[in-house]
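Shown here: the complex without one of its protein chains, the others still in place.
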Amino acid sequence: MIIKSKAFYTTAYVFVIFLILICVIPFWLLIAGSVTSEAELLVHGYALIPKEVSFSAFEFLWQMKDGILQAYLMSIVISVTGVSASLVLTTLFAYPLSRKDLPGRNAISLFLFITMLFNGGLVPTYFVYTRLFHIKDTLAGMIVPSLLMNAFLVIMMRTYITSSIPDEILEAARVDGAGEFRCLLAIVLPLSKPILGTVALMTFIAYWNNWTNGIYYIQQKTELHGIQNYLKRIMDSATMLQQQLASSINMDTRSIPTIGMRMALAVIAVIPVLAVYPFFQKSFVQGITIGSVKG
Amino acid sequence: MKKTLSLLLAAAMTLPLAACGSPDAGTDDGRAQQPGTETGAGAENSSSSKAGEYPVLRYNMISVTGDQRAKEAEVIEAINVILREKAHAEIEPVYVNFAEMQQQMNLLLTGGSDSLDFFSSFWYQPVSTMVSNGQVMPLDDLMAEYGQETAALFDGMEEVLDCGRVGDQLYGIPTITAWAVPNIYFCQEADSEAAGVDWSTVTDLDSTTEAILQLKEANPDHYYIPGSTEAYWIPKGIDYLGDQNYLGVLTDPENSTTVENYYESEYFLNLMENVKIWQEHDVICPDPMSNTTPTAGCMRVGIVSGSTGYNWSAEEYVNEANAIQDFGGTVVGTEISPRYITTGNVTTYMWHISPFCKDPEAAMRVLNLLYTDPEVSTLFTYGLEGVTYTLDENNVADYMEGENNLTSGWSGGPSYIVPNSTICPVWKGQSPDVHERIAESNQSAKKSIALGFVCDLEPVSDQVAACTNVIAQYYLPLMNGVVDIDTVLPKFQEELHNAGIDDIIACKQEQLDAWLASKQ
Partner (left out) sequence: MKNRSATKNRIGRKLKRYWPLYVMLLPGAVYLIINNYLPMFGLMIAFKKVNYEVGIFRSDWVGLSNFKFIFATNDAFVMFRNTFLYNLAFIILGNSFALIVAIALDTVRKRFLKNTAQVIILLPYLLSMVIVTYVVFAFLSPGNGFVNNSLLAPLGMDPVEWYNDPRPWPVILTIVYLWMNFGYTSILYYSTLIGIDKSLYEAAVMDGAGVLKQITYVTLPCMKNTMIIMIILAVGRICYTDFGLFYQVPMHSGMLYSTTQTIDTFVYRALLEQNSIGRSAAAGFLQSVLGFILVMAANALVSRFDKESALI
């Protein structure tokens, strides 16, 4: 937009700062919670500035640093593979769908859309993947089920292409003798950088945060688990230890900070996403801004 | 038509792998050639060459985290050495994550090649549900042929074994453990001394309330009832017929066979009267509706200084806890309900063979050893001596130096889940004669008239669904004393009627009567 009104600009400025604050404060609460002693949390609840600082949650986690690093690595492998594959699948599906002249376009849209509404449920999906494709306890089990292509993002991308890339450009390219693949690579992709960045980011988040695939499809080879599954395991064991009802014969469980640890684990899980985000930012979103200024 | 579909599938199969750069395609093949068991180590060539001759039976290893145990290969191989000889079978654990147990077990019991062969249903589903879902197989014939020794464990206690029976067939074997678990109450000894409570007079709920009031008076800042989103009171003094929602119970399980509406029974009304007193005297811990820590957990983190619970022996419970200072200070406690053996208690821990079992006979042979062979049972429960646990000169087991149940590489000490822990050495903190005393407790406890009766609520499952929902709405606020009991309780009772609790009670009564008649 081209802004000349100072008042509007200031309003937007203040508004954005306000948004940052409402998102940061709870996160700050989380970080504060992760360094507050367990007793303090239980008795006085959460405070923006902890009265009694304790790093016991992080100390407890430090013992598992090797496992955490390994799981990070796994998560990166899973996410990067998944995002790359997903970008290819999504783009290849979205571009033809954006072509209003494609015969059978409505049927294909419906074919895509139905997958968003109806699903067979966990057990049948599990049947298909484990009995037909035998992906149990393989890396594919972490990557393929349910995450590889998101109909929602395909539709978003299709809509973006329809509304942002004028037919005339493609028509002109075709007149110049460019094939469909060439149109896609030379024209559509460069002009679709913002939505590609968004799709990549959303898919990355989905992969990064996913833990259900790890639970359902990885049973024995837990070394294939990514960070979410690993952190979940730590959390489950700490909680179980502390809350064990049946048998009293156990280690001293009072020393395990379960609530503080939950906070610490959340912090650990989120940090890499924050680190990765600016990368997507730079290569896609800013790319288009600069590109369009030039053009 | 079929051909095109399979073509499509073939094409589809290559795609996702290619898209992922198939980093695991190679290793996958390698894996497939392995004989199922991860005998690992490769130390003993002779044993690994033997592997593969026998069926490898998969069972669920309930694990807090779903993590593979560090010493699994060694322990399992040690067990398999014996099993190959005595049972002509091998076993392989499948780790089931506690928190995701329902889902994982559902998937492992659907009949795929990864199905479990035999399993423990602890925390999973009641046996009648598993029968109706086709997830367990009848065991009578197998037991008669390969499990006589296990059957002999239940001599004189046939009703206990019957708890695994649905209709005429046996579908599950209860574990050998304490089957009578009365309600107990325990608190910090310091508090008790300050208040001068005479625990010998505390025998039931009403006298417990008196003791609690004494405690509260002497320690006004402390709380004595662990109000929580996890129930702090399981009615062990009645027979709730194995129903977690207590829809239809026997409140006098020694004498009466009349199924009653729990939520309108004397027993529950009396409980509510006590909750009112607790409410009034502020003995329930603060914010119970947002406290997710259950009973003893609240004691451990210091939210409360006294708690309800249940255990086969308050004395043993308190001693074990004090031996390792589980609750920070020394605690005292006592039993506050009659001790009954009920179907509900027995069916908490059971083992089954799935209908997808590769070799049910071998599975029965394995189970038989787990129930009766001390060596196998000890390996299964504690792992390998000198590797995952040590024995001292008195034959008392403990973790290896500096280890605990997370780091030991196998399991966390004694367990009620394993088929028979009473033939293992005692664990540190347990009384030396704990196994004899458990057996004695089982012998001396009163049996509910309905012991061995397993209810099937399938015919009224819509009503059960509706009642479960009503209970989810009203039960905890009432128990935690955060609502006005006099106004909310009648509303709760009415909603239960609307939801069809009477149909459920009638259904239970009918089945119970038929079962009683068939026993005559």
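Each chain gets a letter, A and B, in the order it is written, and its residues are counted from 1.
We take it that a residue touches a chain if its C-beta (ideal position, glycine included) is under 8 Å from a C-beta of that chain, and two chains touch if they have at least 3 such contacts.
If you're wondering where the values come from, they're calculated on a predicted model, not measured in any experiment.
The missing chain, though absent from the display, is touched by one residue of B:Ser132, B:Asn319, B:Asn404 or B:Ser431; that residue is B:Ser132.
For the chain left out of this panel, the touching residue among B:Val181, B:Ala321, B:Ala397 or B:Val464 is B:Val464. Along chain B, the points of touch with the absent chain fall at residues 8-9, 11-12, 15-16, 19, 102, 106, 109-111, 125, 129-130, 132-135, 137, 229, 244-245, 286-287, 289-290, 292, 355-356, 457, 461-466, 468-469, 472-477, 482-483, 495, 498-500.
Residues of chain A that touch the chain left out of the display are 1-5, 8-9, 12-13, 15-17, 19-20, 22-24, 26-27, 29-30, 33, 43-46, 88-90, 92-93, 95-97, 99-100, 102-103, 106, 108-121, 123-125, 127-128, 132-133, 144-146, 148-149, 151-152, 154-156, 159-160, 162-164, 179-181, 184, 191-192, 194-195, 197-198, 201-202, 205, 209, 259, 262-263, 266, 269-270, 273-274, 277-278, 281, 285, 288-289, 292-293.
Keep this in mind: only the chains that are shown with their structure count from here on.
Listed in rising order, the residues of chain A touching chain B in the complex are 38-39, 42, 77, 81-82, 85, 88-89, 122-123, 126-127, 130-134, 136-140, 143-144, 148, 215-216, 219-220, 222, 232-234, 236-237, 240-254.
Within the complex formed with chain A, the chain B residues making contact are 9, 13, 16-17, 19-21, 23-24, 28, 31, 38, 64-68, 94-95, 97-100, 103-104, 106-108, 110, 112-114, 293-297, 300-303, 309, 317, 320-321, 323-326, 328, 404-406, 412-416, 427-430.
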